[in-house]
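Every protein chain but one is kept in place in this view of the complex.
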Amino acid sequence: MWSDFFTVSVFVATLASGIRLATPFLLAALGEAVGQRSGVLNLGVEGVMLIGAFAAYFTKLKTESTVLAVLVALGVGAVMGLIYAFVTVIMQAAQGISGIGIYLFGLGFTDLLFQKQVGTPQPIPKLAKVEIPLLSDIPWIGEIFFQHNLLVYLAFLLVPVAWFMINKTTFGLNIRAVGETPEAADTLGVSVNLTRTFTIVIGNTMAGLAGAALALEVGIFQQNLTAGQGFIAIALVYFGAWRPVGVMSGALLFGIVSATVLTLKTLGIVEGAASSLLAMAPAILTIVVLVVVSRRIAAPAALTRPFDRAAS
Amino acid sequence: MRIRTTPKTAVALVAGLALVAGACGSDDDSSDSADDAEEAVDEAEETLDSVADEAEEAVDTAVDDTEEATENSAAEETDEAAGDGETIRVGIVAPSASNDLAFTQSMVDSVERVEAERDLEVAITDGTFVVEDAAAAIRGYAEDGFDLVIAHGSQYGGPLEEIAPDFPEVSFAWGTSVDTFGLDNVYAYTTNADLGGYVNGVMAAQLTESDVIGVVGPVEVGDAKLYVDGFSNGVAATNPDVTVNVNYIESFSDVALASEAATSLVANGADILTGTAQMVVGATGVATESGLPWFGTQSNQTPLGEDIVVASQVYHWEIVLNQMLDSLEGGTLGGETYTLTFENGGLEMEYNDAFELDEAVRASADEAVAGLTDGSLTTGVTE
Partner (left out) sequence: MEPDPAAPMLEMRGITKRFPGVVANDGVDLSVLPGQVHTLLGENGAGKSTLMKILYGLYQPDEGSIELRGEPVTITSPSDAIERGIGMIHQHFMLVPTLTVAENVALGLGGRHGLSDMNPVKERLADVSDRYGLRVDPDAYIWQLAVGERQRAEILKALYRDASLLVLDEPTAVLTPPEVDELFATLRQLTDDGRGLVFISHKLHEVMELSDEITVLRHGKVSGRTRPSEASRESLAEMMVGRAVELTRTVDQQTAGAPQLRVSELDVIGDRGNLAVKSLDLEVCSGEIVGVAGVSGNGQRELAEAMFGLRPIERGHVQIGDERTSAPTPRQVRSMGLAYVPEERMRDGAVADFTVAENLMLVDYNTPTYSAGGFLKRQRIADRCRELVGNYRVKTPDIDTPTRNLSGGNIQKVVIAREFSSDATAFVVAQPTRGVDIGAAEYIHERLLEQRANGAAILLISEDLDEVMQLSDRIIVLLEGEVMGELTRDEFDVNTIGLLMSGVTSASPA
């Protein structure tokens, strides 16, 4: 039985599956990481993912345009970002509880819209796989990395983009400063609130995109489609120590372990109670690494702390 | 029928807004975020209490507006109820959406069918995948004087066992289960889902060319386990050379995981798929994409794949509902267990006309149904 698992084709299929599973996590977690680097915790990722997922699903259902579906998901994500920025940056509300509010809103709102506008689950065509010329022909590697839909490629391309933005641009310098010591940034003329508003909008837009990636990958929407993925994405930000590459490692680890568990079950290698236990493996592994990592690297010092010039 | 989309729709929506607003409102002189959060929660809870009812009404109105027909019949019935006092009030608490094309919808559809014949006033609280929310809803219906409160989910047994003794005048029902906790105001209902599973298995075994069939399951309990075991036995009885790969993903809601599980099954040779519970919409998508036949259960799943759904085992809960309501009118509040079977008409095979099913295969399925109905055939599944 185990010998079945150690065949090239199973291995390759499992890794490719892991990459697909990792994609929504990666998109949401990258966005959340950017927000957290600027000192804003957004527990509403799950809710925004749901809204993005519904927006993409509904647009695709009605217009059959994938491009439009993705654009609408990005748009509603950005709008949710503006709302969250207004609440936490302008109104200086406590971030934890506001984020939970956004989550509940997203959960309830998408379900209501779905019931009123769609009714019963109606499938939409899944997003087509795009095989990258030449690269997809490489044995094994091609199937693992280069036979996915465009949003999968986009998610992974955004990793170096996010890294570059955070580490090599003046905007990134502002983000890091604002997340660590907003008072210092303020005295040098960096607008703390504007910087945070931007990062929140970026983060929520990416959460919307993550939702779209999910809905277009599974080709359907239903109540609570995300099933906790947004919260796992937040955990992955800590897991990745607020660094894009770390976040990507976390998302990939989570995705690949999940896919491996599925493969082991498909092949009948594990069954019954062992299979139930194994289903917890991704979560347990994440927690273990989280504990190890969080002992090593500190969170942005100003995380969850609203900035108020008068109080400093 | 009134569908109370509380708590997961309206209340979640309102709670979300209230929390956000509350968090903003608490922005006074205190810079202590813990204080802020606490205040926000308090405020939000207060707001929630006061607006939940209004929201509920508002949503009801919305539902009524869009479902005029239902509205009319419900109004008529309510009028009648006021007249003769014979109306039985039924409250239903269900874990997923009313339109999930699966477990919850099977009950909602059934109740609609019963309502057409009987004098009922029905209210539904759906989407209570959090057991604590469900417990609150169950207690709420009992306190509101409903005659029958149905807890539609095997995960609701614990709270029901605690709540039922507090309301000896109210009848409770829950499923799928066979356990009435020895209480005389609790009915249990279940379904022999293995029957339809077996029939689906008989057909699948004849359709497969690769001799590998894939099954996506949620958690290995209840009617999901019965269905999957019945399906496997049906396949084995028809063609012992066929391998059935079962993948329980340990979740009732993770659509992405269900999708990948189906993909994994297909990658490992499956050319026929089936599955049960509300997250299978992820798996039907894979079946559609790969053009592989799909066998459904719980509700008629043809809308999920017009081209690929072969047949669905459909639950007709109205059979057990009618049995319960008859018993209730006779003055008995519980203590019985009712089961859906082919024999009592609670289970039915529905076929997708758009799928060109070989006559011989269809005939073998009908034969299996007949055998399972008259008892000459058994699925070999024991609970």
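Think of it as A and B in the order they're written, each chain with its own count starting at 1.
Keep in mind that, in the parts below, a contact is a pair of C-beta atoms (placed from the backbone, for glycine too) under 8 Å apart; a residue touches a chain by one contact, two chains touch by 3 or more.
Because the structure is a prediction, the values reported are computed rather than measured.
Seen in the complete assembly, the chain not on display touches A. The chain not shown here is touched by just one of A:Arg176, A:Arg196 or A:Lys265, and that residue is A:Arg176. Seen across the whole complex, the unshown chain contacts chain A at 168-174, 176-177, 180-181, 183-190, 301, 309.
The working rule: only the chains that are shown with their structure count from here on.
With centres set at the average Cα position, the gap from chain A to chain B is 30 Å. Interface residues of chain B, counted against chain A in their complex, comprise 5, 8-20, 22-24, 26-27, 31, 33, 36-37, 40-41, 44, 59, 62, 66, 96-101, 105, 127, 129, 214, 219-220, 245-251, 253-261, 263-265, 267-268, 278-279, 281-282, 284-285, 288-289, 303-305. Here chain A touches chain B in the complex through residues 9-10, 13-14, 17, 20-21, 24, 47, 83, 87, 91-98, 100-109, 111-112, 114-116, 119-123, 126, 214, 217-220, 222-225, 227-229, 258-259, 262-263, 265-268, 272, 275-276, 279-280, 304-306, 308, 311, going by the rule given at the top.
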